[in-house]
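Have a look at the structure below before the remarks.
Heads up, one of the protein chains got dropped from this complex, but the rest are sitting where they should.
Let's turn to subunit A:
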Amino acid sequence: MAMVRRRKAIDGRLSALLLFLPPALLLFTIFVVLPIVEAAWYSGFNWNGFGTPTKWIGLDNYWFVFDSRGFGTAFRNNLLIIAVSLVIQLPLALSLALILAERFRGSVALRMLFFLPYVLAEIATGLIFSFIYDGNYGLLASIFRAFGAEAPHLLASTQTSMLAILIVVVWKYFGFHMMLFIAALQGMDKNLVEAARIDGASRMQVLRHIVVPLLYPTIRLSIFFAVVGSLQLFDLVMPLTRGGPADSSNTMVSFLYNNGVSRMRVGYGSAIGVILFVICVTFAFTYKRWFMRDE
């Protein structure tokens, strides 16, 4: 009897597998695996994107990438974005979440308000901020002038272009992380907090020893999103600075676009893509292995 039942169960799982796996596998292969393999293949060619690649140059494209000053800057900029995401954005999101998870008048409205930037399309955000930052007509310029100071052209200087982008990044994404934290806080078992309060723990102690530890899974998830999102940052950069001036605000993806796509150097662009892919995969697997084992 038991044997029969088990076989039935296996049969059921097998048919489900046969039914549901192939379409998913097919889509995954066509849209994820093949492009990656293709990019790796193209990266060995000197190719302008027309016809089929014929000029094999081995690993030269990779040397060109590592040799260029722009890629180093782009890589450092990505690290900077990650650092700012972790050090400024996440703590900001967490503290706002701790306040707004409580129910009080206007808390829902405030949540919506902070979440709004995340809903806005990246390109639109970039354009809006390029108007705000405009040194002649922008909002920022009028504020500076109101105080009698000369307006800075944030996007036009190699010193400040990255700062301008970082501000937009934090502004745009903190609401998303805040929402993640609020969801986690609301799903939290209130009894634990209450018990601690009865035991005489102060608000700070409750926060440090109960709430934040209970939030760890969400924090880990949030960090994961922040890092991967930072590595992929592109569509905010393009309308703001297009990676300029002098490559000062490129991310790895905008560097890929400016040097691979715009210059019609598909092989070179593919090489950057492969490098980016390796970085992302390494990070994703390492992080999952070390920090997200339990989930």
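The rule is simple: a contact is a pair of C-beta atoms (placed from the backbone, for glycine too) under 8 Å apart; a residue touches a chain by one contact, two chains touch by 3 or more; residues count from 1.
Assume contacts and distances are computed from a predicted model.
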Not-shown chain resolves in UniProt (candidates "Carbohydrate ABC transporter permease", "Extracellular solute-binding protein", "NADH dehydrogenase" or "Cytochrome c-type biogenesis protein CcmE") to "Extracellular solute-binding protein"
Please identify which residue in A:Ser43, A:Thr125, A:Thr218 or A:Thr241 touches the non-displayed chain. A:Thr241
Residues of subunit A in contact with the chain not shown: 46-51, 55, 64, 135-136, 153, 155-158, 241-242, 244-247, 257-258, 261-265, 267-268
